[in-house]
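Got a structure here, written out as structure tokens. Questions coming.
Removed: one protein chain of the complex. Kept in place: all other protein chains.
Moving on to chain A:
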């Protein structure tokens, strides 16, 4: 990957993904062996800025951990309320200021296209850690890492269920899967189907795609079931949310029709989409998925920072 920034999954070729996942596997093994002590401090002078305009636990902490595991340090903008953003500072100004403090910038923002715009204003690497209902490409890398470990990335049948309209993890994952031999089944209420832009990309790539409103139609075929939360905070209207809330809940009864080796994933946090009774089954891969955020983001930061050197 010879990129300065990662703002959308569409930037990543199959070779880019495979290279990053291979590197992540090396970091994963080193972490497992020595808990981080086995890793040389590759970036002892490097400072990564975390700019999160929306709440985050996994993404933010895994980026912070990844940078520290690589020997670097992080500076955190903190909450929007406690920053100059609350005084009305533009994103363009904020990232230009932070560029003076840090060697890379991880941005989460409630508006689509924010990371792409930010990348135009700074020279340090920018990683899109989620832009509204747009994209979340680093999540996609750890999703692909998890899928590769569990089911492989070739001849894959994957069902993606839940909020396909506002789900940025879905948009990035669907785009990235067009680089692989994947049959994609999208399952959602009609009101939460994929947005036009993602459909366009899938169509242009010639991807094998089917859409459903009933999970039962497709569940027995699946290698991977990727479950997403219906995101209350993205709905402009609470009534619209209530119409679809809780529509897809995965429990033991649901999975009776699934293959024994079905891999169930979820980018987390979950609310009630996956019953806790699934957690202790062999289907559950979502905590492992979250764990993979560190080695995968180490690989991504390593790549972008070394490109920038």
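In this text, a residue touches a chain if its C-beta (ideal position, glycine included) is under 8 Å from a C-beta of that chain, and two chains touch if they have at least 3 such contacts; residues count from 1.
Quick note on the criterion: contacts and distances are computed from a predicted model.
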item: Options "Aspartate carbamoyltransferase regulatory chain", "Succinate--CoA ligase [ADP-forming] subunit alpha", "2-oxoglutarate synthase" or "glycine dehydrogenase (aminomethyl-transferring)": UniProt name of the undisplayed chain; value: "Aspartate carbamoyltransferase regulatory chain"
item: Omitted-chain contact residue, chosen from A:19, A:71, A:110 or A:189; value: A:110
item: Residue of A:72, A:104, A:134 or A:267 in touch with the missing chain, whole complex considered; value: A:134
item: Contact partner of the left-out chain, one of A:15, A:92 or A:271; value: A:92
item: Absent chain, residues of chain A that touch it; value: 8, 90-92, 109-114, 116-117, 120, 131-134, 196-197, 200
